[in-house]
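Here is the structure we will look at.
Every protein chain of the complex appears in place save one, which is left out.
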Amino acid sequence: MSAAILKVSDLSVHYGTHAVVSEVSFDLAAGETVGLVGESGSGKSSLARAILRLIDSSGGSVEWLGEDLLMCSAARMRAKRRELQIVFQDPLASLNPRMSVGDSIAEPLRIFEPGMDAAQRQRLVAAMLQRVGLDASMAGRYPHEFSGGQCQRIGIARAMMLNPKLLICDEAVSSLDVSIQGQIINLLLDLQRETGMAMLFISHNLSIVRHLSHRVLVMFMGRLVEIASRDALFAAPVHPYTRALLSAAALRSPVEPPAEASPKTVGCAYQDRCRYALPLCAASAPPLAALESDLWVACHRAAEPGFRYS
Amino acid sequence: MKPLPTLQIDNLSVNFAGSDGPLAAVREVSLAVAGAECVGVVGESGSGKTQLFMAAMGLLARNAAVTGSVRFEGNELLGAAAPLLNRFRGSRLSMIFQDPMTSLTPHMRIGAQLAEVLLHHQQMTRREAWDLARTMLERVRIPDPLRRLQQYPHQLSGGMRQRVMIAMSLLCNPALVIADEPTTALDVTVQAQILDLLRTVRADFGMALILISHDLTVVGSIADRILVMYAGRIVEASPAEELWRAPQHPYSAELLKCVPTLSGPLLSRLATLRGQAPLPHEVGAGCAFAPRCAGATEKCRRERPALSGSAVRQVACHFPLSA
Partner (left out) sequence: MRGFWHDAASRLRRNPAAVAALLIMLIVMLLAVIGPWLNPNSTDALDWAHVAASPGLASAHWLGTDRLGRDLFVRTLAGTRVSLAIGLVATLVSLVVGISYGAVAGYVGGRTDHLMMRMIEILSGLPLIFFVIFLTVIFGRGSALLFFTIGAIGWLTMARIVRGQTLSIRQREFIEAAIASGAGTARIIVKHVIPNLMGPVIVYATLTVPQIILFESFLSFLGLGIQEPRASLGTLIAAGAGEMEAAPWILLVPGGVLAALLLCLNIFGDGLRDAFDVKER
């Protein structure tokens, strides 16, 4: 695997005293697609925003191509933004309703290439519109004239304008119809193939993540509980929460009682719902530890012989 | 003689007043739900699946023009006066909506909202109503029901709120429950629990259930029969098993292919339907699906296929896929 372009270390985000993201660490290599799964309250969206410095973090570092994004000046961070882009969940809301879509797509150009003349800019916007499957003549229209799927294409066009090295997709297809989701995902895959960019694909939809990712990160209540290669995760999930997620996604009868949302201050965050829980789990929170070179699990019992395949 | 269907809808059309003329959201839909069956209604945005049942229950806005007939247990609901509708709504015929946060009154305690339904529809004291509410919370497997009764909606999680909604819909022993995207706003693990609960409740109470969703897998896990809607019409009606095994309408077949699987073969490209569903004013004279259909012919573009077939299986297509 190529070298890591993004190294997140012990990243934490707090809203007041409540830890939304707790000491999350992971790497991302060039050209790699990493799926980030978790449910509501897992902190996955906050993690993405903290990485891009769209929200404040309370600790840790985000090393992008060797430079800590959390430490650099606001101006330096702005300059870095051409390399790190994001596509949001609500396609219509992420577009300025008062700007034509052509202007929205041209925005990154105006910011980073102020010297470019209008004709050249228009050509680039037209080319990008066609690249994402829209007609170049649509540049003068406004967001509300488009469907959800089309708005998402526009959002992708804007993000791709400066050829980013990392594209974060925050539930980018969750609000779209099933028959449109495939179109958008195929578009993302094509763009990735062409540009070689890395992708961090955040989703609660495990089936989509399965088809897209090389590696998968699983988050629960602000912590990473499992990091595994795609094949390993879907064939033999180790962490009890990952197993519950996959079981639920396959709509097999759930074995756990209804969940209560009460964050634990001591011990493993998952202990109340875990059918493998031991007294040890209530006493101390398990760290994210490597079981193998490619497999990390935050569970006291993960290393037990036979647990992996129970 | 066959018993009366619980719900009989005939030729229901819903038109909204648009700036350039009426917009048809639902076009001449007919369906029947018998006894205790579970019918799944599947469709994407623009299919009209939600407006169909909102119209049936008389919940649409005033700028909607509804024509046709909706008979519930033999009583005509369309055009009925409010007192008649209110006798059925919430008691014999109840609805569960997508977002429980907006369907529950934020400033009223859970117990009060549940009791209100009971006191409105049945004769009993407040004490009895609260007791019944607590019993119902137990039946939907909410732990510590006494404490929950005293809480406000915002103090409960999304999954818990949806259980309360289910409890509320069951209070007066309904003959039919219409659930509109009940799990869409919920997490995957909670979704599995809610579907399991719906299955249990159906077995216990023996009522009919209509489950509306854009999610084929959700519908497929619980429905006996599935109706597939597109651009305001039913395009296929089939027992669930058979729809999965051998869909007849090209749209159903494509939709099934579009759903990425957890255990099937991995694809380098996801299956997709090109284009998008037509807006109400874009639907022409022929088959609404023709622009996106690989097998569309001149006939398809000219002439709209009617829903036809056997009593058990119908499809609206000139060239249905063979079994």
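Should a chain be cited, it is by its letter among A and B, assigned in written order, with residues numbered from 1 in that chain.
FYI, contacts are C-beta pairs under 8 Å (C-beta built on N, C-alpha and C of every residue); 3 or more make two chains touch, one makes a residue touch a chain.
Fair warning: this is a prediction, and the values are worked out from it, not measured in the lab.
Visitor: Considering the complete complex, which visible chains touch the unshown chain?
Guide: By the stated touch criterion, the chain not on view contacts A.
Visitor: Of A:G60, A:G102, A:G182 or A:P286, which one is in contact with the hidden chain?
Guide: A:G102
Visitor: Kindly state which of the options A:S94, A:S147 or A:S247 is in contact with the chain not pictured.
Guide: A:S94
Visitor: In the full complex, which bits of subunit A touch the chain not displayed? Write them out.
Guide: Its contact residues with the unshown chain are 49, 52, 54, 78-79, 81-82, 85-86, 88, 90, 93-100, 102-103, 106-108, 111-112, 122, 125, 139-140, 142, 144, 155, 158.
We adopt the following convention: only the chains that are shown with their structure count from here on.
Visitor: Using mean CA coordinates as chain centres, what's the gap between subunit A and subunit B in Å?
Guide: Spacing between the chain centres: roughly 32 Å.
Visitor: Can you name the residues of subunit B that touch subunit A in the complex?
Guide: 44-45, 141-143, 157-160, 163, 187-193, 195-196, 214-218, 221, 254-255, 258-263, 266-274, 276-277
Visitor: Can you list the residues on subunit A that touch subunit B in the complex?
Guide: Subunit A reaches subunit B through residues 39-40, 147-150, 177-183, 185-186, 189, 204-208, 210-211, 234, 244-254, 256-261.
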